[in-house]
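I'd like to ask some things about the structure below.
Removed from the display is one protein chain of the complex; every other protein chain stays in position.
All chains are identified by letter, namely A, B and C, in their written order; residue positions are counted from 1 within each chain.
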Amino acid sequence: MQDTIAKIRQFRDERDWKRFHDPKNLAASIAIEAGELLELFQWMSSEEATRFAAENQERVSEEIADVAIYLIELADITGIDLTQAIEAKLEKNAKKYPVEKSRGVWTKYTDLK
Amino acid sequence: MQDTIAKIRQFRDERDWKRFHDPKNLAASIAIEAGELLELFQWMSSEEATRFAAENQERVSEEIADVAIYLIELADITGIDLTQAIEAKLEKNAKKYPVEKSRGVWTKYTDLK
Amino acid sequence: MQDTIAKIRQFRDERDWKRFHDPKNLAASIAIEAGELLELFQWMSSEEATRFAAENQERVSEEIADVAIYLIELADITGIDLTQAIEAKLEKNAKKYPVEKSRGVWTKYTDLK
Partner (left out) sequence: MQDTIAKIRQFRDERDWKRFHDPKNLAASIAIEAGELLELFQWMSSEEATRFAAENQERVSEEIADVAIYLIELADITGIDLTQAIEAKLEKNAKKYPVEKSRGVWTKYTDLK
């Protein structure tokens, strides 16, 4: 992971792009790329999306990478360790969604009804 | 990274949530969480966003983690190695945005004019 | 429509919020609210989403309105007539997706394969 972060930094700095990389611009870029990733599956059923991803792995891979690069850049400039952030969030989610009450249901939306 | 992926899988499987995790649902979830991340900075200037992120690191960290978890899950179920995907995309981007022509400018949008 | 635009303007101006309403902030706000709208249906099948919308019309209505308000504000500050914009885009789409070739298929994605 540290090696990947170093490559992303180098790519950015060779182009002097850090000047555009405030947290708001990076968050906007993550949302933009997330939209492109979702577009791959726009009108598909679950089954079609699964088949499409299997048959177009490179295309899916590129869109995932676009989101990941900006996400890593955002974590990097805000001094956040991505691995630690993920593990802390998993622990918080484990309390919010206890195994016994969450099995096979999406609790949050059940609550709405 | 492998360790983090293992923890995410365990969290998911203890709750039997894999049944909801087709590529389309995960891509939608990434877009939803990306919106929440962007909302942190909704009306801020670049400077305000930078200061907000410094003063609210835990909050930013949680929103980044939400995007990252779904992104890792999507890569995982589609058989994509996230590190390889990022490095392949950096190489592709390096050809698309050569250092000499890209320094300090966002080429794509300059092209529009 | 003109009456609705006038009410939206009044709401904004009473709060002196026009100062935050540059096109980028409004576009970001549209993306944020679009994420909240999508979240309503996050893990649902098509059938579940259709039923949810029928049973929770007020909730869907509020999220649709949030997107619509920012969209109308963006059109308003950029001098765009929304009705004309829609009709011009329908005409352009009609050329891009001729009836005979588009019936029952999502042409754009078929092209990918």
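Keep in mind that, in the parts below, a contact is a pair of C-beta atoms (placed from the backbone, for glycine too) under 8 Å apart; a residue touches a chain by one contact, two chains touch by 3 or more.
What you see is a predicted model; the values in this text were computed from it and never measured.
Visitor: Kindly note down the residues of subunit A that lie in touch with the hidden chain.
Guide: Against the missing chain, subunit A presents residues 20, 25, 28-29, 31-36, 38-39, 42-43.
Visitor: Extract the touching residues of subunit C with respect to the undisplayed chain.
Guide: 1, 4, 7-8, 11, 14-17, 19-20, 22-25, 27-28, 30-31, 34-35, 37-38, 40-41, 44-47, 49-50, 52-54, 57, 60-62, 64-69, 71-72, 74-75, 78-80, 82-83, 85-90, 92-94, 97, 99, 102-104, 106
Visitor: Applying the definition given at the start, please give the residues of subunit B touching the unseen chain.
Guide: So the residues of subunit B touching the missing chain come out as 24, 28, 31-32, 35, 42-46, 52, 55-56, 59, 106, 109, 112-113.
By our rule, only the chains that are shown with their structure count from here on.
Visitor: If you average the Cα atoms of subunit A and of subunit B to get two centres, how far apart are those centres in Å?
Guide: Roughly 3 Å separates the two chain centres.
Visitor: List the centre-to-centre spacing of subunit A and subunit C in whole Å, with centres computed as mean CA coordinates.
Guide: Taking the average C-alpha coordinate of subunit A and of subunit C, the gap between them is 24 Å.
Visitor: For subunit A, what residues touch not just one other chain but two or more?
Guide: Each of 24, 28, 31, 35, 44-46, 106 in subunit A touches at least two other chains.
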